[in-house]
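Handing you this structure, nothing more for now.
Only one protein chain is missing from this complex, and each of the others stays in its spot.
Up next, chain A:
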Amino acid sequence: MGITVLQLHKRASYEFKYIQDKYAVNSERKTFALADGTTQSFNSEIWAEIITKGFVENPIFNANELITSFTKQVELYKSAKFEFSTNPAKASLEKAKQNKGGTATFIGLQFNEQNKLDVISCGDTNLFLLNSENKIIPFPFADVDSLDANNYFINTEQLLQNKIDETFFKQRTLEYSPSGILIIATDALSRLILKKPSTITELLGIKNFDQLHEFCLKYWENKELQEDDISAIIIPFNNMADLKLIHPPKDFSFPKEKEEEFIPSSLQQKKQTNYTDMEMNEIRNQFNGVAQDFHQVKKKLKLHEMLLMVAISLLMVNILLMYFLRPTNSKDDISNAKAKSENAIIKKHENTIGDLKSEIQTLKSKITDLTQPKEEPKEEKTEPTKTSQTISKEEAKKRQEELIKAGYKVTADGIWGAQSEKTWNEYQLKKKDKK
């Protein structure tokens, strides 16, 4: 087994590129460094990377010299480009954060040839030395309480203001056996190891990313491991030539949490609006108006419904009537009608024939009158006498009055003789002619 570097970002960072723990390894010089950039400082991951890289290039175990070296590196940190937010409130935060500088913890170490190890540290990144008897030697913090009490960090602005001195650093030279193992870990993992040393065995057994992921998830879910970036460098003293990196693959990310707005239900329910009496009346009036309108609309709808029903009924009746009273095509009816009209025509013609017959009769009698001798009129006279004798005096008088009216010079005495009969017949003929 060679050197193994384990790294997993916190779930809240989603992607590995946002991890703020940075490390550097120089196998030739057997020099290692690990720094934990603090979440709340500005570009802390950049600062962490600068100080770890600088240390393995030029390892310094004198606190004051190291402070000088770090101070020189602040310039490099400040030269990093940064684009401020377009939101003025956020941009104001970014500027304020920038003014406060970058902050990180730091631990640097180097193996020397006499089975000795030089360590210098600032902050809560810890070291665990496992000797051949599996005894754990932690440094600089031996328990969780002292680790949590740490209040030392390397901040760029404080370096520039000479506010960081040697008291910020802890330095020691440790002896090790060639079969031993060294673990350097950032604070969350260090806290877990200090509380539960048995986790070292699990940690040493991690061979790939899936196992690392599973390890972190298990302790995160059990609330035994702080939700933070997880970093460790495992160094076996007997093989420092090989380097194995175990970190998330490029396509790995933690799921983003749903952004749901919390709305306190009990306070929302209690929310009331106080209206004045006038406003209440106005609301009531408006409500009544709406109710009335609605009532009228309902009424109209009913009327429309009724009219529609009537129209449909009438249509139905019409259809029925048309069905029942449709013209029948029977031959009897047609022949009856024909017969009736024919009878009427016959009757008319019969009447005309009758009239013509009576006229012929009249004409015949006239001709007879004109062609027959005088005696004959006696006979004839007798007949009118007979005739005159057949009508009553009153009838005679009536006829005489009618003749007078028609302009004839007769006397209305009721005596009806042949002359009277002749005049009467003439009158009758004239009357007919006129017609």
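What we mean here is this: a residue touches a chain if its C-beta (ideal position, glycine included) is under 8 Å from a C-beta of that chain, and two chains touch if they have at least 3 such contacts; residues count from 1.
As a working rule, contacts and distances are computed from a predicted model.
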Omitted chain, identified by the protein name its UniProt record gives, among "ABC transporter ATP-binding protein", "Phenylacetate-coenzyme A ligase", "Xanthine dehydrogenase family protein subunit M" or "VWA domain-containing protein": "VWA domain-containing protein"
Hidden partner chain, touching residue among A:57, A:75 or A:148: A:148
Contact partner of the left-out chain, one of A:171, A:226 or A:253: A:226
Among A:28, A:260 or A:433, residue touching the chain not depicted: A:260
Missing-chain contacts mapped onto chain A: 10-12, 18, 20, 39-40, 42-45, 83-85, 87-90, 92-94, 96-97, 100, 144, 148-149, 151, 191, 223-228, 257, 259-267
